[in-house]
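Only one protein chain is missing; all other protein chains are in place.
Every chain is named by a letter (A, B and C) in the order it is written, and numbering of its residues begins at 1.
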Amino acid sequence: MDVNLCVGCGACAEKCPGKFDDGYNANLKQRTAIYVEYPQAVPLKYAINPKVCLKLTKDKCGLCEEICPAKAIDYTQKEERITLDAGSIIFSPGFKPFDPSRFDNYQYTNFANVVTSMEFERILSATGPTMGHVVTFPKLPLNPKKKQDKLLVEKRKDPKKIAWFQCVGSRDINKCDNAYCSSVCCMYAVKEAMIAKEHAGGDLDCSIFFMDMRTPGKEFEKYYENAKEKHGIKFIRSRVHSVTEDAETHDLNIRYVDEKGGIIDDTFDMIVLSVGLEISKETRELAGKLGIELTPSGFCKTSSFEPVTSSRDGIYVSGVFNSPKDIPESVLDANAAASAAGDALSAARNTLTKAVEKIPEINVVGDRPKIGVFICDCGSNIKGVVDCAGVTEYARSLPYVEFADEAMYACSQDAQNKMVEYIKEKNLNRIVVAACTPKTHEPLFQETLTNAGLNKYLFEMTNIRNHNSWVHKNNPDIATQKAKDLVRMAVAKAALSEPLKEEKINVNDTVMVIGGGLAGMTAAKSLASQGYKTHLIEKKDKLGGEAHKLYKTAQGEDVQTHLDQLIREIETNENITVHCNTTLEAVDGFVGNFKSTLKTKDTAFELDYGIAVLATGAKALVPVEYEYGKDPRIITSLDLDKRFKEKDAGLAKLNSAVFIQCVGSRQPDRPYCSRVCCTHSVDNAIELKKRNPEMDVFILYRDIRTYGERELLYKKARELGVIFIRYDREHKPEVKLLNGKVLIALNDHVLNQPVEIEADLLTLATAIIPRRDERLANFFKVPLNDEGFFVEKHAKLGPAEFATSGVFVCGSGHYPKPVNEAITQGRAAASRALTLLAKKDNLFTSGTIASVDVMKCSQCGVCVAICPYSAPRFATEGRFAGKAEINAVLCKGCGLCVASCRSGAIHLRGFDTNQIFSQIFALGEVV
Amino acid sequence: MDTCIQKIREIAFQLLDKKEVERVIGFSNGTIPMATSPITIASKQDTEKLVFNSTCGLNLANYIRQQKGKIAVIAKGCDSRNIVTHIIENQVKRDQIYIIGVPCKGMINKSKIKALFEDEILKFTEDGETLTVESSLKKEKLNKKDYLRDNCRLCQHRNPVIYDVLAGEPVEEQVLDTPYPDVEKIAALDADARWLHFQELTKNCIRCYACRNACPLCYCPTCFVDESGPQWVGKGQDKTDVNTFHFLRAFHCAGRCTDCGACAEACPMDINVRDFTRKLNKDAFDMFGWEAGLDQTKRPPLDAYSPDDPNDFIK
Amino acid sequence: MGNLLEHMGIERDRIHFSWISSAEATKFVDVVKEISNKVRALGPNTKLVKDYN
Partner (left out) sequence: MKFITIDKKNWAKGIEKSRETYRLFGPVKDKNGSFIRDLENDMLPDMSCNDSVLSAKSVLFPQTEKILFTTLDESQKDHHIMKRVPGDSAKRAVLGIRPYDAKAIQLVKLNFDTDDYRDPYWCDAYEATTFVGVGINKPGPFDFSTAAGTGPFSETGLDVLMADLDNAYLAKVLTDKGGAFMTSCGFDTAADEKESQALFDILRKEAEKNISSRIDTDKLKDKTVLELHEAPFWDDIAFSCINCGTCTFVCPTCWCFDIQDEAKQKSASRFRNWDTCMSPLFTKHATGHNPRDSKTQRVRQRFMHKLKYFLDKYDQGIMCVGCGRCVKSCPVNIDIREVCKIMNSYEKKE
């Protein structure tokens, strides 16, 4: 397949006789030998599977070559070897889902209704094998051909009861070697159950069988609570031993022990195995070739302080290969790896760039619209249904249409070249293309306009493929009529389009980082090492923040040594100016052009900068329960760290030590999980055991959330004899000070008996609470969530930036996180900031932004109040002082202000009211 | 009210005398019975022209926009709430206005009084709670309480919510169990009857836009009804256009209206246009717990996005 | 807005507000179908409809 010629029309796949399993759909259905990897693939190009293709295997068929209107098929292509010179390598090979076939107890291969979570994920998807409809016998095709399958499919039904089994291939060294926690399965199981329930319309019975519910991510705990409380999803703490199948109905019978020790039999229509994440054999081998050191579980070995740097110089890693993780952490990893790779290469920046030739723009203002209409056949995609010649003829009859032409592929290179010629020859000043979706093709056509000297906003595209020929396949007449309607509307709008200007954004390449903790220092260091002047603002008198209070990381690294080294690096870096004892007093401006007033002690000074990174961190809760503060033996985790740091010899002499988890976390007034405390306590418990193996160490917990390879610590603690006793939110342990003793009473979950423990040391694993800095949030117009953490741009895809352009976030101000994650996010924030800084001279606003008609503006301020990007503000000077004006740099063109303006003073350029109306009226003419 | 007007005049005199403000906006006596007219005075001698009585039914907040220099304004409870709305909506700055608050016992319903007489009223006097009204045919003594405007009868904010000085003792606020009986009465009708009610209501509208122009909220430089590109609404007497004007104007006031009654007061055709706005006021209260003009720091609910918005479409 | 129109005697089902993101094609289809069905069930509207003749 010649990817330069393929236009992704799909005509080949329609006729291709070869079939093989569709890996994207978890092999639940088949795809043709010529295929696209998945519907959203970028670029959208077809490929041939040489193992299945009849032409390549048997030299028969050759249909696709005959059909392809773009002549893109090339059976002679050979595997090529490409040599690249690279300064850094980012190794991000991902994972493979655990294959449960080898588990005999769950009978995944034998039972029709046992599926993996990956399969279930596809079943739930609208583009999946069942188009989102959950049915039993999901592994069989919708219309099977084999006789025995046909019989089975007759029994197919909408399931009423589905169970999820957690930790399949995770936290398991009996049946597999995966001692670690896969980190993501609890959350995805809850999500799948919620969606399944939504699809089924509510009466679906969903049960999740789990060991510990691990939802330590941002907003996860609330989701879990919601699933439980509001959506009635059942959470059963039990590891199910085995599954049997009813031979007749194929329902699945299970037997399990509930929390009270009772044996329960139950029947489900379907069972979903929540499979874990695994590093494949191939990846391990490749890592070996690259000379990267791995952990025993197969993940890349990295340090907490260089969390994306592999053991081999110049190779950086990200994603699950680094450790099991969810989407936002993967994105952060990727950002961080990019910045780490960039740090190493900063000297070589811009050495390989080429400039683009600029074509002068024709001034069309005041000219009568001369519209060129191009109707695309898209091979047979459109033409097979719509009478494209008729539509073209019709287009010629429309007002202001100077020229109309039909093209087999309007997006092909020669069609583009012709378009440029026509524009010049016929003096066209507006272009309408009726083809596929502007989402993928608008930029291409706009570029063509630019090449012909037309402003790219003099372009209008209408979709007569996805919205028309595809959906009205069986009604060609109506489809043709609809195509005409769409073209008429597009022409009506195009006639009113105006050239729009893209303003250049000036970027001051100085960065201000607020917060001198680990995350802030990391961000500053990364930016500085790429050559940007960075100001690091710290409220306290020294850098380091909360990390000063930590003893060691989960991987056993000494925090203070590393911290001291980092501080030294920061202080000696000539690109970094550290401002301790400094507070932020005012912020003005916007992306690329911020100005702040800062105050050091009593001296105020101004700082101009282009980018801000908020790394304000969080702090530990001071507990108000469990008799804290009333006895020196009752301390917090950080207090205990301090004693470790100070090498307190008394610790070895303790007879018993107790940890209480979730002190202030996961409760109604603070519903989130503080993420770090389980590992912290487990680690500290091990430290105590190391100092005195005879010591009785208890951890009183609700769920142990040692996600990822932290699970190994949990395992080790149990091996060392640390005793874990679970409690629930309604029955917290009670701490009493009696006769000089610290006594802790609670109910033992195994024995179901009350127990009382006398502790020489009681450590409270306190919640991490945000600083809830509303003033700062206001300064930069960035939101805080209910708990007081900053709300990032996108929970999954934008975890280190804000919706406000030019402002980034990292560290525990975003959400509680351990050292390695804080550092990753610090790097990620720097990385995101670099994407702006690197475009310094090449950054333009969009043309489709809001603008204010000052004559109509009533200066009521609704726009100012309502804009999520702070783009409108009141003009402070000039003839129209007091009226609203839109900052082109900040405006995202969302139209919120346009809709909210009572006076009708705000217009969205490129989507102006008269354009929209002209479209509606154009449609209305035939009504 | 007599003592109150003395107080107002004194305050106004002092303010002008000490040049603390450039002008004072208040009411003066009209040329016909039951009429008062908004007035602006710049000299302390003119303070004698100021009056305040139960015929001052217009809303002076409508007169304070785009004034130069500092001005003083006399404000009833509702006027003061509209001043608050003006401050929120950037129409005046708090330090540009000096508010002479007047606790209010309600304004009279002029058309209800006129309806008692077959011919024109020749004389109207007010003495505390008693109104004396005379025509060529008869003379009536009326209890003011029985002739209050509907909005005043249902008012729960008679005392100014914001002021620099109060010209009189605060009055007792009414507490109503059912603050929206009028809305409920219409709501109890069936759909066709409701439609007829509004058709009948606007039947005589001449589209003079007195309701809009008397409303302190309607300050857009170009009102949507005057807009010609796009023309949102026809400009003739077509009943659909008339109704569209009324309900859209009301909607623009949603969450902002203080039910000051100036619209109905100004209407030369005696149309109670409040039937439109009242429903929205009730909704704003029921859905958002919101009454306009009570809080200088919060924008009206329709100006703001909130994730816990009670509207179901937001989910 | 819907409440006010309903208060004026216009059937509630004739007006609909929905928050649909560009990614929610299915929701869009569902909502449009739902509204069309509701409006069809109500029959032609006679209120607040301008007679141009």
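Things to note:
Here is the rule we go by: contacts are C-beta pairs under 8 Å (C-beta built on N, C-alpha and C of every residue); 3 or more make two chains touch, one makes a residue touch a chain.
On a predicted model such as this, the values are computed, not experimentally measured, just so you know.
Among B:I8, B:V24, B:L58 or B:L217, the one in contact with the hidden chain is B:L58. Remark: the omitted chain is touched by one listed residue; of B:I5, B:V21 or B:I39 this is B:I39. Interface note: of B:E126, B:D182 or B:E265, the residue touching the hidden chain in the full complex is B:E265. Residues of chain B that touch the chain left out of the display are 30-32, 35-40, 58, 62-63, 111, 118-120, 122, 136, 204, 206-210, 212-214, 226, 234-238, 265-271.
Quick note on the criterion: only the chains that are shown with their structure count from here on.
One finds 36 Å separating the Cα centroids of chain A and chain C. Inter-chain centre distance (chain A to chain B, centres taken as mean C-alpha positions): 52 Å. As a whole-number value, the distance joining the C-alpha centres of chain B and chain C reads 34 Å. Of all residues in chain C, none touches two or more other chains. Per the touch definition, chain B reaches chain A in the complex via residues 88-91, 219-222, 224, 227, 229-230, 252, 299, 303-305. The residues of chain A lying in touch with chain B in their complex are 855-862, 865-866, 868, 874, 882, 900, 902-905, 913-914, 917.
Chain C meets chain B in the complex at residues 1, 3-11, 16-19, 47-51.
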